[in-house]
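Here we show just some of the chains, and they stay where they sit in the whole.
The letters A and B name the chains in turn, as written, and every chain counts its residues from 1.
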């Protein structure tokens, strides 16, 4: 009787631990996915960059809206992007603040674009990023990344605020 | 008899795992709290910024000492800060190195302040940050954040060093 009780109790504690570990792993996977963007884009790894997104994922930058993996890969292969790489370029993505809720996640991060020009380095852009992600069969993928440059346009602070308030279903208690 | 032994053994392993998971969760919570600062302050979310601190928490910046949530919220609402937001501003906080010891934690991080001026971006400040935090009933809160600009003043390297040596009670073995 005592053994049965213990077994049941252990099973419950184990199940709770499995859930907590899964939550930590999910957040780690999402973080790692986001941190793959810079090294892949700055090395011109076009297919691998596109593969961070869902098949029909969206990458919405101020001056450019990309829908689907083909358009994202095309951006990496473009002459403009290849010139950045050839000249020297860092898409420095800051540590994301991630919120996971089941099979959905959101994240907010800053990114800096640094380029090498005339023998020196130039901070070309500081950008607000809002990411939504979804768990696919093969792991987490980006559904939408919206990036707005922090040049005073009101959208950018709004994007930062929405990333922290995290309007994700079943959000943890604040 | 065998079952009892197994149950006890499993219970011990489970308790140890619960502890380890709690340690990972604590470090993750502290990291996430610190990474909330930038998005909240750059979106002018004054009350939410203040809410990252303990009721009587301290935010000690070179030229400004803020004591308590009201003074921190007032800084966010100030004309000076609102002008940064209106012009375009990134308080880019780097990944913190966190040390948790029971209900106390310390962290060390860099931060960059980038502003948009005359159509370009300016790196206005690189700063050393030392954070102390405490577990409250409602989660981790900042007790003290000390920020010193890395302009050669000796306090700033000292702050960085103290954040790694982590003079926290019951510190893990090095």
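Please note the rule applied: a contact is a pair of C-beta atoms (placed from the backbone, for glycine too) under 8 Å apart; a residue touches a chain by one contact, two chains touch by 3 or more.
Here the structure is a predicted model, which is why all the values come from computation and not from measurement.
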Copy count for the complete homomeric assembly [2 present here]: 3
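Just so we're on the same page, only the chains that are shown with their structure count from here on.
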Centre distance in Å when chain A and chain B are each reduced to the mean of their C-alpha atoms: 21
Contact footprint of chain A on chain B as seen in their complex: 3-4, 7, 10-11, 14, 17-18, 21, 24-25, 28, 31-32, 35-36, 38-40, 42-45, 48, 85-90, 92-95, 112, 114, 116, 121-123
Chain B contact footprint on chain A (complex, rising order): 3, 6-7, 10, 13-14, 17, 20-21, 24, 27, 94-98, 108, 110, 112, 123-126, 128, 149-153, 156-158, 160-161, 163-164
